[in-house]
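My structure is below; once you've seen it, I'll send some questions.
All protein chains but one are shown at their positions in the complex.
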Amino acid sequence: MGILDKEFSQENIVITKFEDLMNWSRLSSLWQVGFGLACCAIEMMATSASHYDFDRFGVIPRPSPRQSDLIIISGTVTLKMALRIKRLYEQMPDPKYVISMGSCSNCGGPYWEHGYHVLKGVDRVVPVDVYVPGCPPRPEALLEGLLKLQEKIRNESLVKKVTA
Amino acid sequence: MKTTEEIFEVLKNRYSEDIIGITNMPPEKIIDVKPDAIFKVSAFLINDPDLDFDNLMILSGLDDANGTKTNQPDGSFEFVGGTLSVVYHIESTKHRHKLVLRVSVPKENPVTESVVKVWACADWHEREAYDMVGVIFNNHPNLIRILMPYDWDAGYPLRKDYKNPEFYQGMKVPY
Partner (left out) sequence: MIEMETTSTNLRTQEMVLNMGPQHPSTHGVLRLEIELDGELIVDVRPHVGYLHRCFEKHCEAMTYPQIVPYVDRMDYLAAMYSEIGYAVAVERLLGIEVPERVEYIRIIMGELQRIASHLVAVGTYGLDIGAFTPFLYCFRDREKILTLFEMTCGARLLYNYIWPGGVSHDLPPDFIRMTKEFLTEFKPTIVELNNLLSYNKIFIERTANVGILPLETAINYGVTGPNLRASGLKWDLRRDDPYSIYDRFDFEIPVGKGWHGTVGDCWDRYYLRMIEMEQSVRILEQAIEQIPEGDVTSAIPKRIKPVEGQIYTRVENPRGELGYFIVSKGGLQPHRVKVRAPSFVNLEILGELCKGHLVADVVAILGSIDIVLGEVDR
């Protein structure tokens, strides 16, 4: 930032693509739905608390899905909860992103075999952008997942959303 | 402080017909009670000043899996007959003694009495026993499923011969 400050000490202009500007502003203020499911939610809380400080990346928990860009599925998705998560996702305005945090929401985790009430992967109800492995993932892993998501947004184009 | 045997004698003298006996499941001893008598027995246990069992620690429903096992062609199995049980662990915070009661009901007609009016905390425990094992508690104020979805119609998950459905509301259930 130091270089930019010097550049803008007098009036000046920056030439960039409109897409780049859009993507840059999108990825720098990803507001997440303040929504925790299970064990991973505690790690998500720890990530946004004093030690790891999610705010650095512009991630601020919002109470309402209607004000959010990002939903972190942090924990086991049960059959009873799955349709609620789908509704939450549908309530979010576009562009919206999903991080699946932890083994449970990736694929059912330790409950894959006998979990009669566990949905084996949240991607059966909502599309997922980034999967973060771990049971539960460390806060550093979640931060890494967020950086991956930012990378993905950086390469988006206005015409089409990058799917891979 | 009374032992299980002493309390058994007291109960046997009072409700001779309704008390079946003592079963030894080391390290615990269980007093077996008939299903239609559990309410009056527990009301006596909490009201009697010498016993004063004011705390229901846990109420658990379990499938005894003691019927005849029949194998199905698809590899699953089914129990015909047998019993379901409800186990009550109670204690007295004043006299510091504990007691284990058990009620066994046939699987075809699993009906017993509710003890919500005696111990208020039995409410959710009984709903859970109904939800998981399928024991029906008469006189329960609100006997509906508690953990599973209200519209779950695939049976009671903690029975040994429970089979999980393929789909629930359009979502695939197995891995």
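Letters A and B mark the chains in the order given here, with residues in each chain numbered from 1 onward.
The criterion applied here is as follows: contacts are C-beta pairs under 8 Å (C-beta built on N, C-alpha and C of every residue); 3 or more make two chains touch, one makes a residue touch a chain.
All values reported here derive from a predicted model rather than from experimental measurement.
Enquirer: I'm checking contacts with the chain that's been left out. Which of B:Glu28, B:Asp50 or B:Glu108 qualifies?
Expert: From the options B:Glu28, B:Asp50 or B:Glu108, the contact with the absent chain belongs to B:Glu28.
Enquirer: Provide the residue numbers of chain A that touch the chain removed from this figure.
Expert: Touch set of chain A with respect to the missing chain: 33-39, 41-43, 45-46, 49-51, 61, 63, 65, 75-76, 78, 80-81, 84, 88, 110-111, 113-118, 135-136, 138.
Enquirer: Go through chain B and note every residue touching the omitted chain.
Expert: 25-28, 30, 54-58, 60, 62-63, 65, 87, 89, 93, 96, 100, 119-121, 123-124, 132, 145-149, 157-158, 160
The rule we apply is simple: only the chains that are shown with their structure count from here on.
Enquirer: Taking the mean of the CA coordinates per chain, how far is chain A from chain B in Å?
Expert: One centre to the other, that is 45 Å.
Enquirer: Report the residues of chain B in contact with chain A in the complex, numbered from low to high.
Expert: Those residues of chain B that touch chain A are 147-149, 157, 162, 164, 168-169, 171-175.
Enquirer: With touch defined as at the start, can you tell me which chain A residues reach chain B in the complex?
Expert: By the definition above, chain A touches chain B via 79-80, 82-83, 107-108, 112-113, 116-117, 119-120, 124-125.
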